[in-house]
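One protein chain is absent from this view; the other protein chains keep their places.
Order of writing sets the chain letters: A, B and C. Residues in each chain are counted from 1.
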Amino acid sequence: MSLSVTALNCTLKSSGPSSTDRLLDLVMDALAAEQATGSRFRVAAEAVKPGVSSDEGDGDGWPRIRQSIVASDILLIGTPIWMGQPASVSKLVLERLDAFLGETDQNNRTPGYGKVAAVVVVGNEDGAHHVSAELFQALADVGFSIPAGGPAYWVGEAMGSTDFKDLPAVPDKVSATVRMLARNTAHLARLLKASPYPGY
Amino acid sequence: MSLSVTALNCTLKSSGPSSTDRLLDLVMDALAAEQATGSRFRVAAEAVKPGVSSDEGDGDGWPRIRQSIVASDILLIGTPIWMGQPASVSKLVLERLDAFLGETDQNNRTPGYGKVAAVVVVGNEDGAHHVSAELFQALADVGFSIPAGGPAYWVGEAMGSTDFKDLPAVPDKVSATVRMLARNTAHLARLLKASPYPGY
Amino acid sequence: MSLSVTALNCTLKSSGPSSTDRLLDLVMDALAAEQATGSRFRVAAEAVKPGVSSDEGDGDGWPRIRQSIVASDILLIGTPIWMGQPASVSKLVLERLDAFLGETDQNNRTPGYGKVAAVVVVGNEDGAHHVSAELFQALADVGFSIPAGGPAYWVGEAMGSTDFKDLPAVPDKVSATVRMLARNTAHLARLLKASPYPGY
Partner (left out) sequence: MSLSVTALNCTLKSSGPSSTDRLLDLVMDALAAEQATGSRFRVAAEAVKPGVSSDEGDGDGWPRIRQSIVASDILLIGTPIWMGQPASVSKLVLERLDAFLGETDQNNRTPGYGKVAAVVVVGNEDGAHHVSAELFQALADVGFSIPAGGPAYWVGEAMGSTDFKDLPAVPDKVSATVRMLARNTAHLARLLKASPYPGY
């Protein structure tokens, strides 16, 4: 069973090299090995407006991204850490997904039901667990399921200054985590695609 | 397919009436309607020692609880909110589950793999989303899967003083959330029991 | 001793009525009674760019806000809660303040040193404690001091739908909290203005 993926890079930069992109590359490759492929958006380049509706009108970049998410089996959110917390761009995404709560079907299921969310976090300091906590909670709230095993992440030594994109090689533990995340995410997505939540 | 549940009440009180128990009652009833039944522990009454191993020796109450979790398909954690945060007793539980990370099988799967975790939160103030964020993150880290829909919770008006156990009736929205949590949790647990994560 | 205040309303809406504004009104009035006055910005209307520098160039609205903050004794951040978490607009502000870490003086003091930060939170659901946690941590990291007493906040009953701006009257507990916040904030700001941190 092939699966579709929407990946969102929530870096603050609208262009240029991104550590988050580098880790997303690894995860997308590992997902492809599980027959899960799709498209990636750099959210900061997409003119997404702040708000909590599915369309904030007038040039809003969100509807196009939302359409891709709704058509996908897997949502992959990649975010850098700033001040130990999720990037504001990832919070913007979560707020837009809040609209799912008002878009339930006749069985009280949001458009997120049956989809699996996975999280990728990169920082040169500290904060990956907390960032994934915030994302997992908000994503579960709006109907995504969270697979076993937590996020794929890389965080340098605290108060250090190395960036993931500049590492000469990917650490083995990161590679192992990426592989496990891809396998778990694809497995859960296949199960839920074949057997959707019934709602009530 | 019948399912087994371990429910943990993480109130700070070792005995007496508990708002967390009242909400757990509702969730356990709703799970029973999905053929998911099992046992409940009041952790504060079980002499669980602080630590990050599976057995801290010498009168430690954790091994008995751990055995029940390992034998179950569903882990249900109920916690009150104190100061907007998870109760210390629930943190004690998460720390003891941390030992799962060192107990992986030949396919790198922790004892949590294939199990579903659900969360129940009660407060007379504020904090249910944050509490579920912390629990979801830690539970996913050690291998549990998180179903669609977030926690079942009740929180009174901020700076108020009503307790859930003293409400004359269960609010309809709480009942609806409980029902959805039970259905989603059981559905996901059945899928993962029939088709375990492969690991790698 | 008179004090200057910069207040930031971090609602997602660039215009229109705002519950956050209503609570900021109360706090600004209470601060004025302590001889602390100043200006308020609605950040979503100010074209603030994502980033972690003090000037992201080319139409960036941050430098004007930053100038006001640097010239003030008190920074007051008001934010709504979305999904139990701080609004993305408030995270944008924190990220821009991150630049302070690279702008220390000869005594290793950031531009935030000697300034007091206070936090105002409004939600129709749940999350005030967590929101203040995230703001306090990031604000302390970049050099602001946090007075006794926590945030001023209002949060409706969980899963409810009342907005603070539509309440017929301000609850007494909110008024009391606002008054205490204003007194504590002004007191600490006066002390630090008269006796700055020495750095090292």
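The rule is simple: contacts are C-beta pairs under 8 Å (C-beta built on N, C-alpha and C of every residue); 3 or more make two chains touch, one makes a residue touch a chain.
Worth saying up front: this structure is predicted, and the values here are computed from it rather than measured.
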Handout entry: Touching partners, among the displayed chains, of the absent chain
Key = A, B, C
Problem - Residue among A:Gly38, A:Gly51, A:Gly84 or A:Gly112 that touches the chain left out of view - result: A:Gly84
Fill in the blank from the handout: Out of C:Ala32, C:Val70, C:Leu167 or C:Leu191, the sole contact with the unshown chain comes from C:Leu191
Exercise for the section: Spell out the interface residues on chain C facing the chain that's missing from view. Expected result: 108-110, 112-114, 129-130, 132-134, 136-138, 140-141, 143-150, 176, 179-180, 183-184, 187-188, 191-192, 195, 197-200
Fill in the blank from the handout: Logged for chain B, residues touching the omitted partner chain are 12-13, 44, 50-52, 82-89, 91-92, 94-95, 98, 134, 137-138, 141
Handout entry: Touching residues (missing chain, whole complex) on chain A
Key = 83-85, 125-130, 133, 153-159, 171, 173-174, 177
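Definition applied: only the chains that are shown with their structure count from here on.
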Exercise for the section: Could you pull out the chain whose C-alpha mean position is farthest off from that of chain C? Expected result: B
Practice task
Go ahead and note the Å separation of the Cα centroids belonging to chain B and chain C.
Solution key: 35
Completion exercise
Residues in chain C with touches to at least two other chains are numbered 83-85
